[in-house]
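Every protein chain but one is kept in place in this view of the complex.
The chains carry the letters A, B and C, assigned in the order they are written, with residues numbered from 1 in each.
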Amino acid sequence: MEYKVALGPQHPALHEPISIRMTLDGEIIRDADLKLGYNHRGIEKLAESRTYIQNLYLTERICGICSFSHQTCYTQGVEKLMELVPARRGLYIRTLVCELERVHSHLLWLGVAGQEAGFESFFMYTWRDREVVMDILDWISGNRVHYSMNTFGGVRRDIDELQKKKILDSLGLLKSRTEYYLNLAASEPTFLGRLAGVGKLSKETAIALCAVGPTLRASGVPMDVRKDDPYAVYDEVPFEVCTADSCDVLGRAVVRVKELIQSYLIIEFLLKNLPEGPIKVKAPRKVKENEVYSRYEAPRGENVHYIKSNGSDKPERLKVRAPTLANYAATIAMLKNGFIADIPLIFAAIDPCICCAERLVQLDSARNGESRVLTFSQLRAMANQRYKNVNFKKKDIAWPF
Amino acid sequence: MNPETIVEKIHSDIKDKVQEVALTAPRRIQVKVGREHLNAVLTYLKEQFGYTHLGTISGVDLGENFEVVYHLSDGVATVNVRILTPRSDPKIPSVCSVIPGAILYERELQDMFGLVVENIPDPRPLLLADDWPAGEYPLRKDWVFDRPAEIIPGGA
Amino acid sequence: MSLKIAPFLPELLRSLFKKPATVKYPFEKTPVPKDFRGNVVFDPPKCIGCMICVNDCPAEAIEIIRVSETEKKFKMILHNDRCIHCAQCVDSCPTKTYHMNAEFELAVLNRHQLKIEYK
Partner (left out) sequence: MAILKPILYILVYPGLIFLMVYSTFCEWYDRKLYARLQNRIGPLHTGRSGILQPVADIIKLFAKEDIVPEKADKAMFTALPIFALAIVCTAALYLPVWHYTEAASFISFPGDLIVVAYLLTLPTLIFFLAGWHSTNYFSAIGGVRVLTMLFGYEIPLLLALLSPAVLADSWRLLEIARFFQNKPLLMLVNVIGFVIALIALQAKLERVPFDIPHAETEIIGGQFTEYSGKKLAFFRLLGDIEMVVGAGLISAVFLGGFPGGLLPGLAWFIIKTLFVISLLAAMRAATSRIRIDQMIHFSWRWLAPLAVLQLFIVIIIKGMVS
């Protein structure tokens, strides 16, 4: 018997609201449909009424995990519009923070994968080690989540010798821990059993559905914006694009762990070759009429900002495409014919970061199978009604002991 | 293959369909086409150069017209294919037959700009609420959001 | 890739005898880094009233009001409930009127208490 279940918008496996409507046949998913918009904040509209400098901090708040990705993507776009050549030392520091952010995001993902698979110890250990890189970011930028390091023409904070030494010292620890996790994930039978062969996405489907980032690379397509369309100083830094051809969740995990190791090498290179000089150059406030398509390889995949300027100090249009949106179509393809138990893993494997605008709840009546769609206002009215009818006795309200 | 040769090839092969083609910045190619030729140009780009990755579709409200930009990327360059569609008749063709991954972006355009995407496989609203009033499209320039006055609970 | 029985166990047992990684936060506080962006602090005598900070503040958290008609004296009202602690005002100010302190426990029960006036 086939039946329909709505997973989300509130669900323990989803850290942000999104709804997956599944058609189930026993434990097997026959069809899935995504419903977005629970978290749409109208940032694109808001950006049109803000100056370029104000938008710097607005774009940073698109996402909490890849805050620096969005900010850098925007900053690089605006720098191109301003025809500004950023300071070289500033670019090196910017790239450094990019890679540190990738490290913390991938370690976070490893933990989330462990948690979704019910491997709590793995989750605790990876997040404990993630604190090391969080401390580095805290130490060089001042804050843990929103680094606010970018400004037009460079970065806002310099790195001194002491910080350099501390980062290099911590890298050794991170490297050994990452290798340990790679070995662990590949030898722990219960964890491997959950990852291997789950959420297959063939190379052709991945390309056709425009997947990005580790999801695409795990299907054997070596697409990485850092190589394809180098920004900042990636054209000077030696690194490899990591791919896997197993096309499953395990492949995505392996790609991420390999990228971690590449990131450590990049960080080491950047710190050893950090040029002297100023960290920023002065930027104009107004921007000529032009447009730019800025690409950035965020930890989750290709991040895209399209900025159109109109000669004033405010952008005409800022279009943001977060990597997660590009991966949704592929997620649906991956979910089909999987087990219910695999949903959190498959969904987590794209490292979802949901930023999307509607409030709605679908209720399936258990007795007659009718489905109702409730808007947010109706739902609130229902809740109020319920609590108005409940006749609280005094003894229920009082502390029971 | 480098960006210059792509520009030249586009120029020589499908000159009749393309209104404008130029290399505006390093690795950025601008192509302007009429909306009736959009699918043909995208098919040509896919078959000739292997442009299968659609970064996103950006809509811009230019007042009289809507500009819709399709950003296609590969390892060599990004091709921004641009079409114009008048406000009075905001129709654009669906590109899902060429690039299946375009569906979410097209649904977003329908929501936000009120463009009518013809032959779209799945026309349901994507982002806006089910009780969102019809005929209001948030990203159009004439749609203004009146920010309500901020009320801080707990009196003045 | 070879499967082992409980490969994680040695690591787990080792940490039994290690100090826990948890920081007992409200009782033990870790020091904040030197560039930490805490509360905005304003130094009224230095202000020249150019209003760059007001225009640049992404959160509309700064209000600058001229105190006297004759003298160039200004007071600042900081809406700390809106402030996003980006420190753009510190960067924008031409006379270094602003700096950030190291406070981070800013939660209060009443939002009105977050309105700070610097005279």
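Everything below uses one rule, namely that a contact is a pair of C-beta atoms (placed from the backbone, for glycine too) under 8 Å apart; a residue touches a chain by one contact, two chains touch by 3 or more.
Because the structure is a prediction, the values reported are computed rather than measured.
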Legend entry - Visible contact partners (per top-of-document touch definition) of the missing chain: A, C
Legend entry - Residue, one of A:F68, A:F122, A:Y181 or A:Y234, that touches the chain absent here: A:F122
Inset, instruction - Write the list of chain A residues that the hidden chain touches. - result: 3, 5, 11-13, 27, 114-122, 124-125, 128, 188, 190-191, 193-194, 339-344, 364-367, 399-401
Inset, instruction - Considering the whole complex rather than only what is displayed, give the residues of chain C touching the chain that is not shown. - result: 6, 8-9, 12-13, 15-16, 18, 20-22, 24
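The rule is short, and it goes like this: only the chains that are shown with their structure count from here on.
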Inset, instruction - If you connect every pair of chains that touch, what shape comes out? Choose line, ring, star, complete or other. - result: complete
Inset, instruction - Work out the mean Cα position per chain and let me know which chain is farthest from chain B. - result: C
Legend entry - Contact-richer chain pair (by C-beta pairs counted) among A-C and B-C: A-C
Inset, instruction - Between chain B and chain C, tell me the centre distance in angstrom, where each centre is the average of that chain's C-alpha atoms. - result: 40
Legend entry - List of chain A residues in touch with chain B within their complex: 36-37, 40, 42, 44-45, 80, 207-212, 223, 227-229, 292-293, 295, 302, 304, 306, 308, 316-317, 319, 321, 325-326, 328-330, 356-360, 373, 375-377
Inset, instruction - Could you please specify the touching residues of chain B with respect to chain A in the complex? - result: 25, 27-28, 52-56, 58-61, 69, 71, 73-76, 78, 80, 99-105, 112, 125-132, 138-139, 145
Legend entry - chain A partner contacts - residues on chain C that touch it in the complex: 1-8, 11-12, 21, 33-37, 55-59, 84-88, 91-92
